[in-house]
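This part shows chain A:
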Amino acid sequence: MAKKEYSFYPGCSSQKAASASNYQTSVASMCDELDIQLNEIPDWNCCSASIGFAGGGELPRLALSARNMALSEQAHPDQDIVATCAACWLATKETQERLHGDDALMEETNQALAEGGLKVKANQNVRHMVEVLIEDFGYDELGKHVTRPLEGIKIAGYVGCQTNRPFGIDGESFENPKYLDKLVETMGADPINNYDKKVSCCGGALAFSEPEKSQALIKDIIESAYDGGADMIVTPCPVCQLNVEAYQDHINAKYNTKFNMPVVYYSTLMSVAYGKDAKQAGLDGQIIKAKQLEEIAGK
Partner candidate 1 sequence: MSDVIATNQTILVVGGGISGMTAALEAAECGKQVILIEKSPSIGGRVSQLYRYFPKLCHPICGIEINLRRIKANRNLRVISMAEVTSITGESGNYSVNIKLSPRYVNENCTACGECAKVVEAEFDDEFNYNLSKRKGAYLVSNMAYPQRYVLDSGIIGSDDADKAKAACKYDAIDLDMQEQSLDLTVGAVIWATGWRPYDAAKIQPYGYDRYENVITSLEFERLANPQGPTGGKLLRPSDGKEAKDIAFIQCAGSRDQNHLKHCSRICCMGSLKHANYVREKYGDDGKSTIYYIDIRAIDRIDDFHRKVKEDPNVTFTKSKVASITEDKETANPICHGVDTEGYNRYSNPHDLVVLAVGMEPSVAKDSFPIELVINEEGFIEQDPANGGIFAAGCSADALDVNRSVQNATASALRAIQVVNRTAGMEG
Partner candidate 2 sequence: MADEKKIGAYICKGCGLGDRLNTSQIATIAEREAKANVVREHDFLCSEEGVAMIQNDIDNEGVNHVAICACSRRAKSEAFNFDNIAMSRANLREGVIWVRPDTDEAKETTQEMAEDYARMAVFEVNFMTPPANSGQSKGEKGILVAGGGISGMTAAVEAAKAGYKATIVEKSATLGGTAAQMLKRIPQHSPYTDPEDTGVSELVAAIEADDKITVYLNATITKTSGAPGRFSADISTESGSTVTENFGAIIQASGFEAYDANQLPELGYGKSADVIDQAGLEKLALEANGGSIKRPSDGKEVKNVVFVQCAGQRSDKEGHLPYCSGHCCLTSIKQAMYFKDQNPDIDTTVLYSDLRTPGAGGEDFYRSGQDKGVIFTKGTVSEVKSSGSELTVNFHDMILNDDVELGADLVVLATGMVPNGGVDIEAVPVKDEDGDENAAVEVSVDSILNLDYRQGPDLPHLKNGFNDSHFICFPYETRRTGIYTCGPVRRPMDMLQATEDATGAALKAIQAAENAELGRAAHPRSGDLSFPTFRMEGCTQCKRCTVECPFGAIDEDEERYPQFNESRCRRCGTCMGACPVRVISFENYSIDTVGQQIKNVEMPDEFDEKPRILVLACENDAYPALDMAAMNGVEYSAFARVIPIRCLGSTNLIWVTDALNSGYDGIVLMGCKKGDDYQCHFVKGSEIANDRMSKVADTLQSLSLEPERVATYEVAITDTERAPQLINDMAEAVEKMGMSPFKF
């Protein structure tokens, strides 16, 4: 297969020494195996996720994503924009939809961008990395690269919210998307069927501002993974990953549970299955070590 190039929007959390830097590491290894070239959007900015709304009004927030699209149009005009972060993808895709749905908004946005010497058409496809994998490669192709099948590992596919709603991955349902399970299967591991917290919310950004409420949600997400017999959880979203992994101590303390459930990215699984070592797979980024993966990666 020929090299595939995309205009890449990494997002703040994927930066060096940021909360999802390990995600970025594994994505890089995965792409390397699949011969994907990610061309970073020069000087991209934060999308304000879905929490910037208090300070930023509608237009300012749209302008943020519009700027990224404008920069992408300049740098990589004929490439699809690809994001690995759910929030980044959603914010950008939403902006695109809104701009095309409302000429006045498009006009105003460009007025604003002009101040920065930019102009946006917003015609590039805005896609999540998972879409690239499923649509541009397909499970069969992805399977062909597996050199170390993740045999015997039971994995709960936690899709979460923003990679799933309101857009979601084409052909998947909001309530029971199956793509993570299929990816898990493709990598030779065992998906947890009827994982009923699959698309439940982890509290998102409110994990910071409403920790107790959010941790109650996170608890259910982990519990139900254990109920399903999972060894670990896989997710496509940095916020989900951080929230579900990082607060397990607090939750254990509060609810005296004994959670110690690794939470990894699909790209981590794939890197390992593709024969990358622990570091390349970003396994060193696990607060809760994914031992089974390390073993395989160590082989």
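One rule holds in what follows: a contact is a pair of C-beta atoms (placed from the backbone, for glycine too) under 8 Å apart; a residue touches a chain by one contact, two chains touch by 3 or more; residues count from 1.
The candidates came about this way: all candidates are chains of the complex that A comes from, given by their letters.
No experiment lies behind these values; they were computed from the predicted model shown.
Every option in 1 or 2 belongs to this complex, yet chain A touches just one of them, candidate 1.
In the complex of the two chains, the chain A residues touching candidate 1 come out as 173-176, 194, 196.
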